[in-house]
Structure formats: C-alpha cells, structure tokens
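Pasting in a structure now, in structure tokens, and then I'll have a few things to ask.
Omission of a single protein chain aside, the complex is shown with its protein chains in their original locations.
Then we have chain A:
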Amino acid sequence: MTATTITGSAAAGAPRGSALDRRYAMLGLVLIAPSVMIFCMVIVYPLVSAIYLSLFSIYTPTLQGDFVGLDNYATLMASGEFWRSLLNTVIWTVCTLTLQIVFGIAVALVLHQNMAFRALARSLILFPYFVSTVVAVLVWRWLFNDLYGILNHMMMWAGLVDMPLDYLGSMPNAMISVVIVGAWKYFPFVVIAVLARLQTIPEPLYEAAKIDGAGPIARFFDVTLPQLRDVLVVIILLRAIWDFKEFDLIFLLTGGGPLISTQTLPLMVYKDAFGLNDMGRASAVAVTMMLVMLVFMIAYLRLTGREEKEAAQ
C-alpha cells in the first residue's frame, strides 16, 4: 500500500521523480545488484561462454584455438556417435523416469497406509537418494560382479542360469542395469513428493467413492491419480531435466560402453572435452543438449504459468 502511494504521488507530482525517489530507485538497484551479478556469473556467463567456445576448435588445457564458425555443429549433425548418444539419452531418460514414477507412486501408496514401523520405513526409503552416487555405484558394481557378485551367485544357486551374467559389459544388459540403478537411486524423490500430496487429499473423496461402490483400483484411478496429477507433472518435468543431464552414475557404471551403447550426451561432452581435449566440439554438444532441454523448460514454464493463472481465477 505504501509503495503504491509513493508511486502514485511521484507520478502525479513529479514526472521525473524527486531526489528521494531517485535515491530509493538507486537503493533498489544496489540491492538487486548482487542477485543480478550472481545470475550473470552462474547462468549468463557460462551460457555465453559455451556458445562462444562452440564456434572454435579449442585445445582444452590451453583454451586456445581457431575460429571455425558452425563447423563443430555441422560435424555433430553428420556424426553417428552424436545421434546414437542422443538416442541413448532419450532411452535412458524415458525408461528410468518411467520406473521412478511407477515405483515411487507404489511405494508412496504403501507408506501412506497405517502400518507398523511406518516412520522407520519412510526414513529408510530415502536412503538411496541421500547416499553418494560413487558409493551407490560401487555397491551395485559389486552386486553385478561376475565372480563375486551376489546377484549372479543367487541366480546360479537357484538354477536360473548356468554361467554368470554379464550385467555391465554387454547389451542390452548394460542399458537395463543402468536404468534400474538410476530408478533405484532417484525414485525416493518421487516418493517424498507423492507422499506429501497423498496426505492432503481430502478423506471425504474416498468415502464418497466407497459409497458409490468403487473398489481400491477404481478409487486409485478415479480419486488418487487425478489428485496427484499436478504434482506428477512437476516431478516428471524436473526429473526429466535432471535425468537428461545425468553423468556420474552412467559414467561410473559403464563408462558409456560397451562401445557407445550407454554413452549419453553428457558422457560425450566429457570425452570430447577432456579425453580428446576438444573443448569446441564438447561445447557444441553441450549447447545442443541445452536446446533439447529448453523444450522441457518451456513445457515446465507453460504448465506452471497455466497453474498460476488457474489459481488466480
């Protein structure tokens, strides 16, 4: 209210603003300057740098090289490795995200029930999400190990296989393993978000459904799922963005192999930038990745904008 009064009087009485207004405007600029500077440092500068670097052929350790224009992009578009890596990225993102959502909702529904040790179970379920990726990968690599891994040991003991399975070194096992580990690592995020939303669904909705004769499955699809819709949209968008740029888990599990069967775009960026010391080409891959992720971002912004409009109405 005060701000409105000040603005109004300033507009009516002094079109160019009084000294006090100018000082307040200056103060405003000073106060937002740190935020703007930080934004420029962590968002604008890396973004512009990446685009700028992608126009050069650059030796990484010295960051020196020649201007090549759009050659890096032309090379990428003609590169089978790029398209295969993009396809791998999409396969990884879609599959692991689907598993995360399915398991996340299922576990959240279980943890929403009255059950013994519910608080303990709710705490333990978060463990994969909190554990360091390096530790998680080391544990899984031991589980998958052909000579000493418990998975192979149990499968051979149960008579399911005669010889140990090669989980990480052959296809499609490698991609399936990576997807499963990714789902295990990140599904607790879905559990937390869905569980929070489940606790706010009004109980009368379920009572009314029961009176109408709806069974558990019908209640899930007709009551629970529609109520979860908004939170699921946000989760899917956020997790899609995060999974799309996942690096450490895949790099540590398979290194992108066998061949380039599990090499996603972030791994390609790493290989180009530091293996081949070609920062220009790596930047071109990164910029292309950014453009793909921009699609996710626009979808996210549109959805959140629409929700805000609906809430305002």
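Definition applied: contacts are C-beta pairs under 8 Å (C-beta built on N, C-alpha and C of every residue); 3 or more make two chains touch, one makes a residue touch a chain; residues count from 1.
Throughout what follows, contacts and distances are computed from a predicted model.
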item	value
Absent chain [UniProt protein name; select from "LrgB family protein", "Glycine dehydrogenase", "ABC transporter substrate-binding protein" or "Molybdopterin-dependent oxidoreductase"]	"ABC transporter substrate-binding protein"
Touching the absent chain when the full complex is considered, from A:Ile51, A:Leu165, A:Ile201 or A:Ala214	A:Leu165
Touching residues on chain A - with respect to the absent chain	2-3, 6, 24, 27, 59-63, 144-148, 163-170, 254-260, 270-271, 273-278
